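One protein chain omitted, others in place.
As written, the chains take the letters A and B, and residue 1 is the first residue of each chain.
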Amino acid sequence: MRKTLFAAATALLLAGSISSDASAADKLKVGFVYLGPIGDLGWTYQHDQGRQALVKELGDKIETTYLENVPEGPDAERAIEQLVRAGNKLIFTTSFGYMDPTLKVAKKYPNVHFEHCSGYKRDKNMATYSARWYQGRYIQGQIAAKMSKAGVLGYIGSFPIPEVVSGINATMIGAQSINPNIKVKIIWVNTWFDPGKEADAAKALLDQGADIIMQHTDSPAPMQIASERGKLAFGQDSEMIKFGPKAQLTSILDTWGPYYISRVKAELDGTWKSEDVWGGLDTKMFEMAPYTNMPDDVKKLAEETQAAITSGKLQPFKCPVVAQDGKEVECKGGDHLTDPQILGMNFYVKGIDDKIPGK
Amino acid sequence: MQLVLEKRAERSNTIALISPLIAIGLTIVTMIILFAILGKNPFAALVVYFIEPLTDSYTLQEIAVKAAPLVMIAIGLSLCYLANAWNIGAEGQFLIGAVAGSWLAVKTQGTEAGHWVFPAMLLLGAIAGALYALIPAICKVRFGASEILTSLMLVYVAELFLDYLVRGPWRDPNGFNFPTTAEFDPVATVPLLVEGGRLHLGTIIALVVVAAGAVLLGKTIKGFEIRVVGAAPRAARFGGFNSNQLILLTFAISGALAGLAGIIEVAGPVGHLQPNISPGYGFTAIIVAFLGRLNPIGILIAGLFLALTFIGGEQAQIAMKIPLDVTKVFQGILLFYVLACDSLILYRFRLVSSSRQQVARGAH
Partner (left out) sequence: MELIEAIILSVLAASTPLLLAATGELVTERSGVLNLGVEGMMIVGAACGFGGALLTGSTIIGALCGIVAGTAMSLIFAAMTLGLAVNQVATGLALTILGIGLSGLIGAGFVGERITPAPHLYIPYLTSIPLIGRIVFGEDAFVYFSIALIVAVWWFLYRTRGGLILRACGDNHVSAHALGYSVLKIRLYAVMFGGACAGLAGAYLPLAYTPFFIPGMTAGRGWIALALVVFASWLPGRLAIGAYLFGAVTILQLHAQGAGVGIPSQFLSSLPYLATVIVLVLLSRARTGGSTAPAALGTVFVPDR
C-alpha cells in the first residue's frame, strides 16, 4: 500500500513538472506584481484585467504569472526577484511603492525588462508608465458643476501626493469653467482602501452639504453611500455602476490592456526600450465610463470636452493657473503647465478653501 | 469516562523530539486535503512549498534574509517570556528602532559623513527600541499596569509616529511628495555579504544574537535567574532574586533587539524609511518564539522554517497559481498543530472516570 502510494506520488510529481516545463518552452514569460488581492474592482483588479486582455491577445506567444498582495516593504524586492528567477523576461510592478525595489532588481538583471507603474525613477531596462487621470477629473469637474444643486462638491482623498492633488485641482478648474463659485470640501482618509472609513467620509461630506461625491480611494463604499442617500457620485478605477445605478455619473476606468499588449509586442519584436509613458485619453491609457444619470445637454458637454482633450485642443492645466494665494503659477510649457509641474503638484488652485496636509 | 489534560511530572523528552514531526505530518495531511479540494495537485504543491526553496542557493539566501529579523526579535521575546514578562509590543519597538536609526541617516544625507554612520545607526536603533520597551516595563513594575496591554497599545502609537514623520518632516524633498525619505547613502546601509546577492550583515548579527542568547541562558547566573523567576516565582523570591529588575532587564533586551532588527531592515532590504516597513515582524516573531519553545536554537530553526513557508508561498503562487490566502491558511494550520503537539511535552491526556473526578473534587 505504502509503495503504491509513493509510486503514485512520484508519478504525479513528474507529470506536474513535465507538463509545466513543456508549456513554458520558448514562450515569453511576463510577470506582474500586485499590491492587493485581485477581487472584483479597484486598482489591482484593473491591472489584472489588463493582464487578461494581454493573454487574450497574445496568449499563444506568452505566459503570464502574477504575485498578489505583495506589501510595499522589505518583501517587495524578493517578490520581484522571484519572478525574474522564474524566467519572466518582462515584469510589470504595479504600485508606486515598488519603485526602489524594482530599480534594485533591474540593476541586478540587465537582461530583464521592467515596467513600473506611477513612479519617477527609470533605468536602461526599467520603464515607467502611468495615466493622465487629471484629464478625466477635469471632465468630471464640469459634470459636477452642472449637476450640483448646492454648488458644493465632496472629495475623498487618499494621501496628499501630487497625483491626488492634481486630480483635485483639475476637478476644480473644470468645475470653475462652468460655475466660478463652486466649492469643494476635501476629506483625507489616509488609506487607499478601507470601505468603512470611506463610507464615513462620504457621509460626513454629504452631511456637510456636498451633493456630489468624488473619490480617489479604491472601494465602492462612497458610491454606495451616495446611492443610498439619493445623491450623485463618480466612480474610481473601475466601473462602479452596480453600486449606484442611479448615482454614478461616470467613472475613470483604468484600461491597461492596450498598453500591456503594445509593450509585450515590442518585447517580442525586440524593439522594447526604456521609456516614460504618461498616456491620456488619446492613447486610451484610461477611459471614461458611459455618462449616465444626467440630462442630455450635460452629457453632450462632457462628450465635447472629452473629444477636445483627446485631440489635444483642450489642456486642463491651461495657463494661467492661479494658485490658492492668488499668484499665477509660472507657465513653463508655453500655454499650459509642463508634465513635471503636474507630476510634482503640491499646491491647490484658487477657489479651494483648504490646505494640503503636512504642508 | 472523560478525557482530561494533566501536567506531566517531568517534561517528556520523547515527545519533545517527535512532536515537530507529528505536527508536520498532520499539516501535510490537512494540506493534501485542502489542495485536493482546491483542485491543485497536492504532492506537487508540497514540493513547491517545502522542497524547492531548499534546493537553490538564491532562495536559501532569501530564507536567511527573511528569517533574520524574526529570529532576532524572537530571541529577545523568549527572554521576556521565560521571565514571565509579556512583551507583545515588539512590532512597535521594531518601528521605533527603525525611526531612531533613520534619523541619523536622514541627517547625514549627502554629507561627507564616514563609515561611522552605519554602526551609529545600529546603536541608536537598539537604544531607542530598548527605551520604548521600557515604557510598558516601568508601567508594570512601578504601577502594576498589565504589560501585555500597554506594550500592544504602544505599537499603534509607534505606527502613527512613523507615518507622521515620513509624510511630514522627513519626506524626501525631491520625492514628489510621496511618503518616503530619500534613499540612504551607501555609508548608511547594511553591507552585503556577497556582491550582487541578498545576504547581508544582518543575517550574521542574527546568528550572533542566537549564540549570545544561548550563552546568556545556559551559562550565566542572570540566565539562571530569568528561568527561575519564570518557572518558580516563589522559589525565586526565597532565593532573593529581584523579579522587577528582571522584567526591566528582559524588556530592555528584547526592545533593543527588536529596534536593532528594525534599523537593519530599513537600512538593508528597504533602503529608506517609508510607512510600511514591517510585514508584521513583531507579531510573527511571537509565534516564532513559541514555535522555537523559547529556546535559542529552537527559535533559529523555527524562524528559518517560517521563512521557508513565506518563500514557498510565493513560489506556489508563481508555479501553481495557488492564491496567497491558501498560504495564510497553511501557516495558520501549521502553527496550530505545532503549538498543540508541543503542549504534549508538558502535559498528557488521561481517561478519567466521572465518579473518580467527583471524588477528587470533593477532596479539595
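Structural remarks
As a working rule, a contact is a pair of C-beta atoms (placed from the backbone, for glycine too) under 8 Å apart; a residue touches a chain by one contact, two chains touch by 3 or more.
Because the structure is a prediction, the values reported are computed rather than measured.
Of the listed residues A:Lys89, A:Lys203 or A:Lys231, the one in contact with the hidden chain in the full complex is A:Lys203.
Within the set B:Leu60, B:Ala113, B:Leu131 or B:Val157, the residue that contacts the chain not displayed is B:Val157. Counting over the whole complex, chain A has residues 37, 39-41, 154, 185-191, 193-197, 199-201, 203-205, 207-208, 210, 219-221, 224-225, 228, 242-243, 353-355, 357-358 touching the chain that is not drawn. The set of chain B residues touching the chain not shown comprises 4-7, 86, 88, 135-136, 139, 143-146, 148-150, 152-154, 156-157, 160-161, 163-164, 167-168, 283-284, 286-287, 289-290, 323-333, 335-336, 339-340, 342-344, 346-347, 352, 357, 360-361, 364.
By our rule, only the chains that are shown with their structure count from here on.
For chain B in complex with chain A, the residues that touch the partner chain are 41, 43-44, 47, 58, 62, 65-66, 163, 167-168, 171, 176-179, 183, 196, 198, 265, 268-272, 274, 276-279, 310-311, 314-315, 317-319, 321, 323-325.
Those residues of chain A lying in contact with chain B across their complex are 9, 12-13, 15-17, 20, 31, 37, 65-69, 71-75, 77-79, 81-83, 85-86, 96-97, 100, 104, 108, 120, 159-162, 165, 190, 343-344, 346, 357-358.
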